Every structure is written in C-alpha cells, then in structure tokens.
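Only one protein chain is missing from this complex, and each of the others stays in its spot.
And then subunit A:
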Amino acid sequence: MARKRGRMTRTGWFVLVLSIHWILLLQCCCVASWMYLGVASLAGSVHDDTCSEVPGLVREQLEVCKDNPESLLCISEGARRGILECQSQFRFERWNCSTEKNYTVFGPLLRKGTKETAFVYAVLSAGVVHSVTQACSVGNLTDCSCDMSRYGEADVEGWKWGGCSDNVNYGLWFSETFVDAPESATQTGRNIRSLMNLHNNAVGRKTVEKLMSRQCRCHGVSGSCAVKTCWRGLPAFKDIGQYLKNCYERSVRLAGRSKRRLRRKEKARRREPITNEELVHLSRSPNYCRNNPKRGILGTTGRRCNRTANGAESCDLLCCGRGYNTQVVRHVERCRCKFHWCCYVECKTCETLVDIHTCK
C-alpha cells in the first residue's frame, strides 16, 4: 500500500514537473502569439484553417477558433486595427510600434513589461472588442449572443418578448475570453506580469465601452418624446487610440514585489487603488535610441524627423542628439483629387521637391 502510494506521488511529481516545463515553454514561445493574426491579415493570408497554423494559441483560444472559424477573421481584423492605430499614434515617437514579419510580431520587446507593452496589450484588446462588435452589427458574425437573461428567457425566440441586448456586450465578452486566455491559462504560475497584462487588456476594453456614443429617437404619439428609445454606437477607433495614448503617458508603475495584487510603486499614492482608466507597467522603458536586436529595439537611425517642430518628432529629440542628414527628394503624389463620398474620381499628379531629414 505504502509502496503504491509512493509510486503514485513519484508519477505525480513527474507530471507536475513536465507540466511546468510545458507551461514555461508555452509562455516564452507564445508571447504575442495571437497578435500574429493582425500581421498575417496585413499580408492577406487568413483562411478558415489558420487556427492550426497559428502557433502558440492556447487551448481556450484554439477552442474558440475551432467552434467559430469566422470569428478568427474578426480577431485578425481587430489585431490589425490595433496595430495600425498603435503605429499611427506612435509615428513620431522614438519607438514607432514597428512590427516584424515573424510570429513574435513585436519581437522580444513585449517580454519586458514596459509602458509600450502596456499600450500594445490595451489597444489590441480594444481592437478585438471593436471589430467583433462591428461584425455583430453587420451580421457577419452569426454567433453573437442575443442574451435574454434579463427576462429569464434562454430561447432565441425569447427575443420576440424583449429584444436582444447590445452587441458590445458580446464584443466585450469575446475579447475577455479570447485575449485574456493566455494569461488565465497560466493560473498555476500566475505572476505579476500576467496580472499586468490582464489589467491592461481590461483597460482597453473599458475604453471602448466608455467612449461609446449615445443616440436617441423619439417616437411617441405623433412622434412626440413620450416614448424615446436610445442605443449605443461604437466610437471611431482613432478616438480609442488617442484615449489610450493619453493613458500611456500617465501609465502607473507597479511595485514588483507584490505577487497577487497590483500596487503602485510610488510610495505616496500606494494606498490609492488602481482604476481601470490607468495603464500599468512594471519596468522602465529603454530610450529606444540605439539599435539593439536582442531586446527588439530598432533604434532611430534612418527615421524621418521634422527640423522645425518642437514635439517628439523634432530632429533633436528623435535622433537622440546624433544629428541628421538632409536630402532633397522629388516627391510625386496624387493631388487636387475630386472625391465622391466613397472614392476619388480623378486626381492630378503633382511633383514637389521636399527636404527630407533622416536621423544619423
């Protein structure tokens, strides 16, 4: 009996060690894994069995993908939106949200819990909410739930009693299930870093909800306002990006010691709870000036800068004091276009000579 128990514990240990190995393996290879869908869609290569082709999706994510392959298109669209918005918000900064073509997407950069990492997690999580909600309202994603729980009706036919809930609820739920899955999957090895990611994901989602616009329509007797119906509309993704960029600038540094709870590093405000309007980060950002492939930093050499501006895009700041080269380039572009509401009809081509300054 005792021998048997001993053998069992030994097997138990073996399994445990193996699973820890597996988890660690998973953790280091799957940083930013699902985010790859965003770059993949940039190359335009997402198809229905991409599920198995994207490496590093955790079990929960694979399940979502297999259950509902069409949702994968939404996720990739959401990630793409997030990445493009990140690049647009950071186009003048030293770190310009550049992506790599491989599965890691942002390179080794996301391994460190910097402010930039925080922004990337938040904006991509928001991107998924945005694109899933939109897909629901277009009717592309048929799995969006009607959610009749308010009236205790589980049946789809229950919608005839009291209508369906807002699409954004499904978007939020979906983003939480899918985007948070890699962090929640490591329950056993739950650490401050995954708490940071979870919090930043939540900030991204909350931002979408917060920025939603509200429209109302009166339709009582003779069109009077005795009866008024209101609904919520998605904000432009640009607004979400801008809001999160402001959050990024005010991001809160966390005390690294606490393993279970998020606490501020700043001693004076330690008692203050962290709200879901604040991004959080663990480590200080590097200055992103010099190329460092090991840490995923491209450096600012070769970036275009603005000689006359004062902000982050100014040559002084962007080039980290290394100076800049000036080139005169003949610029050919479409100009004086005549547009209709969707598309331009005819344009002229203009040639201009532009001074281009690039960092040394």
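Observations
Following the convention adopted for this analysis, a residue touches a chain if its C-beta (ideal position, glycine included) is under 8 Å from a C-beta of that chain, and two chains touch if they have at least 3 such contacts; residues count from 1.
By definition in this document, contacts and distances are computed from a predicted model.
For the chain of the complex excluded from view, the name given in UniProt is "Protein wntless homolog" [choices: "RING-type E3 ubiquitin transferase", "Vertnin", "mitogen-activated protein kinase kinase" or "Protein wntless homolog"].
When the omitted chain is restored, the residue from A:99, A:167 or A:251 that touches it is A:167.
Looking at A:102, A:229, A:310 or A:327, the residue that reaches the missing chain in the full complex is A:229. For the chain missing from the display, the contacting residue among A:52, A:142, A:246 or A:326 is A:142, taking the whole complex into account. Residues 88, 134, 136-140, 142-146, 150-151, 156, 159-165, 167, 169, 172, 209, 214-217, 219, 221-223, 225-233, 235-239, 337, 339-345 are the ones on subunit A that touch the missing chain.
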